[in-house]
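Only a single protein chain was left out; the remaining protein chains are all shown in position.
And now, chain A:
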């Protein structure tokens, strides 16, 4: 029974390994990927349903008792995120067939893609801080492979910076984990939470907390550590940008959410105050970046940053309402970012340029693409009835309830500016006079709309069907406020 918790990691890992050996036979590789992403989605959905109904599944690797061995903790939060990650993996797998050139497909795109999913699922599921580092490395090494895939000049130029910054933060992560081990003598998250609670969080532990925050803020693209993100996310092909934009930064946010709701919650006036300040700046600078450029892909990439700001704001406020908002926004943002990268990718392929000033009138020939983008834009900005609205509402309500009026207002204004930044794409790109050179690109968006539409269905469902998801999210948030819930479910025999 408890072995179920390892399946979300094991399935993509095995698929990835098998695909390495079959690499020469591309049609077979495509078929296996297509089947396995669907199987994986079905499996994790069943596990998630099981977890939400019957409570957390804890897997003790090798049957070592808890503080000594490695544990995988499939709690409702982790499973919801794993399911969302797998929804994106399905969409990306189907988008990849249509959008990637054969050269890139041959050079191990599918194995790396599967390993990335394995790493992301592992990072969500692990209950051990050092193991979190290991899964971070698994997903980062897969992402290093993906970001240079194809080997164009820009890709090499940007990926080198991406790799160095990630390597540096990984080393900082290891050092911080060893500091933490020296102070409290464990790396198991549940036991960490217990012991930090016992000794109360003094100066040393707060310093370690801030170091961990720097690590996760680098991975999650928070102010002032987001500078590496926009360019390195736009140089690889669309499907890889979508994978990165949807999954990688969210793993950083998830780690902050976990660590700062479970372990370091005894000195809120320092740690969570820092989170709030960072969130405010992240919101403002991210959206300024999105407004500053005419490159459509860069606009979407910059929009990752204020979204991270909202989630961190929810964690910083640290009330049940705001945390529920953060979780809801996390689910929403993973899906909408992938969808928008897909749509913009289709747009660029159709127009033959990513410069907004050279586009126009696409909606005349491609009405479906245009209206889907419109839905995506509204959902991103958080207009009802789409999914962004509920998360944002809860986060901002939490902020106002706890008296963070300035941040609440910043959040509201940012929301408007986000709408402006994406509606600009809609107005300049889709309206106006069509350009004649589009005709030759007619085939280029074939099959690219469907995966995006697939994701937008979930966006609409998260918005209109909030009644189905929201109670679960609220329960998760209520449990997060009290670390004892998590500790008990892991430490019990």
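Keep in mind that, in the parts below, a residue touches a chain if its C-beta (ideal position, glycine included) is under 8 Å from a C-beta of that chain, and two chains touch if they have at least 3 such contacts; residues count from 1.
Simple rule for what comes next: contacts and distances are computed from a predicted model.
Matching "2Fe-2S iron-sulfur cluster binding domain-containing protein", "Na(+)/H(+) antiporter subunit C", "Putative membrane protein" or "Biotin attachment protein" against the UniProt entry of the left-out chain gives the name "Na(+)/H(+) antiporter subunit C".
The residue touching the chain not shown here, chosen from A:49, A:156 or A:371, is A:156. Summary of contacts with the chain left out: across A:168, A:405 or A:468, the touching residue is A:168. Within the complete assembly, A:134 is the residue of A:38, A:134 or A:420 that touches the hidden chain. Of the listed positions A:97, A:144 or A:461, the one in contact with the omitted chain in the full complex is A:144. Only one of A:187, A:410 or A:490 touches the chain withheld from this view, namely A:187.
With the whole complex as reference, residues 130, 133-134, 137, 141, 144, 148, 151-154, 156-157, 159-160, 163-164, 167-168, 170-171, 174-175, 177-179, 181-182, 187, 231, 235, 295, 354-355 of chain A touch the missing chain.
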